[in-house]
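Okay, structure first, notes after.
Here we show just some of the chains, and they stay where they sit in the whole.
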Amino acid sequence: MTTNDVAAPAGRTGFKPHGRSWRVSRIWVYRLLFAVGFLAFWQFASGRLADPFWISSPSAIFARLTEWVRAGTLQHNLLITFKETIAGFLMGATAGVLAACVAGASDTIRRTIDPFVTAIYGLPKVALAPLFIMWFGIGMAPKIVLAAVSVFFLVFFSTLSGVREVDRKMVDALRTMGADRLRIQRCVILPAAMPWIFTGLKLGLPYGFVGAVAAEMMASNAGIGFLTQNAAGQLDTAGVFAALFALMVVTSLLNEGLGRLEAWIFRWR
Amino acid sequence: QAPKAVPLTIGIGGYTFAYLPLLAAKATNILLEEGLDVSLVNTGSGTNTLAAMLGGSIEVSGLVMSDVILAAAKGQKIQAFAPLMSQYASDAIISVSAAKKVGIEPGMPLKERMARMKGLVLAVSGRGSGIDKLWRYMLALGGLDPDRDVTLTVVKLDQMYSALKSGQIDGFNTTAPANNRAVDEGLAVWVARPSQGEVPGLENFLYTALCARPGYTADKADVAGKLTRGLARASQMLQDNPKEVGRLMQKEFFGQTDLQLIESAVVDQRKTAAVPPTLSQQQFDQNLEFMVRFGHDVKGVTYRDVIDPRLLSA
Amino acid sequence: MRVCHAPEAVAVLEIAKPAVEFKGVRKVFQSRSGPLEVLRDFSLTVGEGEFLAVVGPSGSGKSTVLNLLAGLDAPDEGVITCNSRFVDGVNTDVGYLTQHDSLLPWRTVEENVAVPLEIRGVPIAERRERVGAMIAGVGLKGFERHYPSQLSGGMRKRAMLARTLIYDPATLLMDEPFGPLDAQLKLVLQAELMRLWSESRKTVIFVTHDIVEAITLADRVVVLSPRPSRVKLGERIAIGRPRSVHDVRFAPAFEDHYRRLWGAIEADIGRPQHDHQ
């Protein structure tokens, strides 16, 4: 039973032959309907309910996208942002999980550092742009760092909550068997915190993109942030939305991928 | 020619006409002809450009002179070695409806216009920023007290046009093309045009310049020389053939903006480019005085600290 | 040591080397309705290699005793020793089959059972073999690759049993291991446990609610009193070994033992329900 449908008669769907694949394709139909409806409304509203200067229109955005794809602009810039984000995401997520394991291992450490980590987390990173630029330059580094930082905190706090929520009984069971700290981390705490880690990853990945794009907007000559900034500088709303749209598609696809990975990992449910 | 071109990254605070000669030099391929393969990086603000320079990720940048002086006052060593704009290229506009409301008309003298600005909401990019100082300076000409007679509200530079268009502010002053655009589209009217030299005390004002760390002109005399030469040529070309430069700039930097607009903006602003290129003591003093007037603690900064005129005298 | 109240004092004298000792242990839990004293001046000695069964009213503190011995909880007063060491942290000398479910839900049965061997660094080939044998021993063959959520209540308990036995610790603590099993399987596993125990002569503390089971398996059965709990009766089982789980109930001494134990338990009828202080 993969369903969480509180109201549906439990399970039955789950047992039908091909139940899952039908379910999946049905979801895609709904998604398509939703997207088409939204775009249609947008197209209608543009010029009628609102000035296209502000909201552009799906057709204009699509035209811009085609143009960019033809010229190779989109692929080029998207790939750069993608690389930066993935690098940052991997670093930030790894560091986040590890740091949470360390901090979660001792209540004293956790409670000591908690306000400081929160404080740094709550800093508006834009305000530190000059520091970022000075330390990391204007190449890929500051984008990767900002993506990593954005991902780190979300993964860290989520994982930390997960580590704290671990069922003591399982930990105790392994401790009486003589398991050391590391094994308990590996065999109990990490798997038990998995739903939390995944929530952190799913929260973090899009923010990694946001971080990389924000850094690109700060200083760059390539990437989605650059495209956006460039378009914004020329008050080219269609260009801004086209760049953001490409970003959204990538983010959603990657998060869908994370969801699949999660489902596979949680096959024991 | 291309294989010989030296790559060079130059930081700027935005694709605006504050760096007009630089944009022109790049768009017209003059720099390439000089043997420089220049790429521009938009850092969004002077602070960020400074940070990039002091962090070592770029060697040359376009900066507003007052930022350079301020940085020098705080112990940072940066020198201007080639002028970009020698007019205060920040023109003030207010929306058409605001103009109607307060009764400002094109023919009025500047003082009269300023005197009528009472009660308007005007955008600045930050307290103490160049835009803020310019408003205060000009409003004072009209006998207004900027702190009581108008509302100066902080709006990020690149949001000023949007804020005006959506009616959140009555006016702003900034470099082209955002203000030219608002005027061309009939959204706004000019209220003060320092770029045209109409503001007393701000004529021939050294506004922006190319900067580097001290010694750059000695160490990289070759590159710096080519740059300076290229800029001088581009400035000249701006005077001679502004429409052509405008066309090339539109192609290079403003692909989504109306060609007409860019061309007319270039024509309009061409006089701000430094022709002939000078970085004189007098220009420096004027800058310093303007800053001191608004309470900046920059008294200790000398001409030698922030200006390296050796390429120009050569 | 105050042994005057402890009927097993005599037994203590016979025991050469105590493996487990509780001395004057007190345990108080805090709750919203005030402190709850679960153990008061609780003393108990278990000899090395002894099979001790513990019975007592629900909520009297049997699981608490095991938790204290496993070092998962700390007494408020008194000391606990296990194999000549003070227990003041997790006691890794014991194998503890808890009353609640403590299987790892993300591991299959075979992976769960293998945990203790992994911890000991047993090579993978040997591990696989021993795990397979143990799983078959508790009747879970065919379910090696099931996850705990795919097992019935009794099957989960059996998986836990396998995990505890494979571990081969010096001392075994078992909290109602055969509770949710059918009568037939219970006999099979009791016999298996007896066989294992007589081979290795581990010290076993076995909590159960089934008096027959207690008599069948144990060298000695202690009955706990209601809260605050102490040992109310220590009954040495005078049935010779080897015993057959099927036939113990027909042993001549069985009836006597049963009656005495039942009497001790039944005496608690009308036991105090309000015992918050």
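Lettered A, B and C in written order, each chain numbered from 1.
As a convention for this text, a residue touches a chain if its C-beta (ideal position, glycine included) is under 8 Å from a C-beta of that chain, and two chains touch if they have at least 3 such contacts.
Fair warning: this is a prediction, and the values are worked out from it, not measured in the lab.
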Whole-assembly formula, with each chain kind represented once in the display: A x2, B x1, C x2
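Keep this in mind: only the chains that are shown with their structure count from here on.
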Touch-based graph of the chains, sorted into line, ring, star, complete or other: line
Chain ID, smallest distance between chain and overall C-alpha centroids: A
Dominant chain pairing [most C-beta pairs in contact]: A-B
Approximate Å spacing (C-alpha centroids) for the pair subunit B, subunit C: 84
Euclidean distance of C-alpha centroids - subunit A vs subunit C, Å: 49
Touching two or more other chains - residues of subunit B: none
Two or more partner chains touched - positions in subunit A: none
In the complex, subunit A residues that touch subunit B: 53-54, 129-131, 133-139, 217-221, 226, 229-236, 238-239
List of subunit A residues in touch with subunit C within their complex: 169-170, 172-179, 183, 187-188, 191-192, 194, 268-269
Sites on subunit C touched by subunit A in the complex: 70-72, 90-92, 94-96, 98, 100, 102, 104-108, 115-116, 118-120, 147, 149, 167
